[in-house]
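One structure coming up, written as structure tokens, with questions to follow.
Only one protein chain is missing; all other protein chains are in place.
We call the chains A, B and C, going by the order they appear; numbering starts again at 1 in every chain.
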Amino acid sequence: MDDRAQQERATPETEARIRSSFDRQGLMRHLGARITQVGPGRVHIVLPSRPEVTQQHGYFHAGATSAIADSAGGYAAFTLFPEDTDVLTVEYKINLLAPAVGDHIEAVGTVLKSGRTLTVCQLEVFGVRDGHRKLVANGQQTLIRVNVPVP
Amino acid sequence: MDDRAQQERATPETEARIRSSFDRQGLMRHLGARITQVGPGRVHIVLPSRPEVTQQHGYFHAGATSAIADSAGGYAAFTLFPEDTDVLTVEYKINLLAPAVGDHIEAVGTVLKSGRTLTVCQLEVFGVRDGHRKLVANGQQTLIRVNVPVP
Amino acid sequence: MDDRAQQERATPETEARIRSSFDRQGLMRHLGARITQVGPGRVHIVLPSRPEVTQQHGYFHAGATSAIADSAGGYAAFTLFPEDTDVLTVEYKINLLAPAVGDHIEAVGTVLKSGRTLTVCQLEVFGVRDGHRKLVANGQQTLIRVNVPVP
Partner (left out) sequence: MDDRAQQERATPETEARIRSSFDRQGLMRHLGARITQVGPGRVHIVLPSRPEVTQQHGYFHAGATSAIADSAGGYAAFTLFPEDTDVLTVEYKINLLAPAVGDHIEAVGTVLKSGRTLTVCQLEVFGVRDGHRKLVANGQQTLIRVNVPVP
């Protein structure tokens, strides 16, 4: 997507639905992650650097990197779903390309293919320091739409 | 590995090295995860159920499931490495097979192939309730040995 | 699965349905692959060594290794499906653990989780020489059941 697409906004209803779901994710709150952009087929999640999200060398833990990448992809898929549906991650694969360092990391989930049942997303995570962004992880995710909200 | 292998213990030095590294992972402590078994080429990590590790329906978040799976695989690889080396995750892929529910989840990382540079691990995560274990996630991970400790 | 399970046979109807589908796979015939075992949730496919399936060093090409692994997993899933359904690969991930050499390679697809819509299989490929088997590739695959036969 070009820059214009990146800045496109989802409808207020969609954005509200996603923020409400995100707020119910205890893990995201516990990590300190927040949604920063919700566009059609694209969601950004930011996680600030804190000792609570590190691995043994002080970098962001691959589990933290993956957690926000998984949520970003899941909500990116969700932006394209009708009401009264929900989304579950089927699987994902992620490459840790470089040590995840920075003031914060930013995960970007982007829908690559949206089908009736399955959606495939690209996952990118950037380390950001002083406004400079470096790709630190890249992945691919498969999601399933469930037509009755998971209870 | 058979049951005997599962109960085999790593040397005290190896176990100490791994527990010391694990204790430096801020994320594991923040989530409430703990290492429960360290065998040669196999490590178990347990994460108790708490609101802080959930997704929007109250299940364990895929990010929490993956985080302990990634650490279990990483330390499983590390049990077979010589001193003065360290381990980094190159990539992993994980299928979320069923909603991750239970009193706790338990990740088991098992070395499938140990090479000079690269190690491949199998990742399994079980939901455990009242002693009954159900496979909720299954994955595969590639790790790299770094010969000088990462600073 | 234990040895007994490995030798368990699918029903004659299931086996016939699978062999008929396999025979319509132009690629399998072109490579020289053949199905050697069809059990419930498990299928073996063998590919003999020939110059037509090599990469640049004379080993089996990762593409040939993956092709029979993908088919073995797909048919393993298919053994558990009702009639009037078909199977499509959603995605797979495979690690090439060692150079694939031998008189032949043998792919084993095993169902790990069978759901209403999605099935997850383990993929293993062995290099076989003089009856000695060595694991050369290991993977994981997601498949979808389609309820109307693909035309």
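Brief remarks follow.
Operating definition for what follows: contacts are C-beta pairs under 8 Å (C-beta built on N, C-alpha and C of every residue); 3 or more make two chains touch, one makes a residue touch a chain.
None of these values were measured; they are calculated from a predicted model.
Note on the undisplayed chain: of the listed residues C:H61, C:K113 or C:K134, the one touching it is C:H61. Interface residues of chain B with the unshown chain, by the touch rule above, are 90-91, 93, 117-118, 120, 140, 142, 144.
Looking at chain A, the residues touching the absent chain are 93, 95, 97-98, 112-113, 120, 122, 135, 138-140, 142. Looking at chain C, the residues touching the absent chain are 21-22, 24-31, 50-57, 61-64, 66-68, 70-71, 88-96, 99, 150-151.
In this text, only the chains that are shown with their structure count from here on.
Shared numbers divided by all numbers used gives the overlap of an interface; between chain B and chain C this overlap exceeds half, so the copies present the same residues. Distance from the chain A centre to the chain C centre is 34 Å, each centre being the mean of its Cα atoms. Our note on geometry: chain A versus chain B, Cα centroid distance of 23 Å, whole angstroms.
Chain B and chain C have Cα centroids separated by 29 Å.
The set of chain B residues touching two or more other chains comprises 93, 95.
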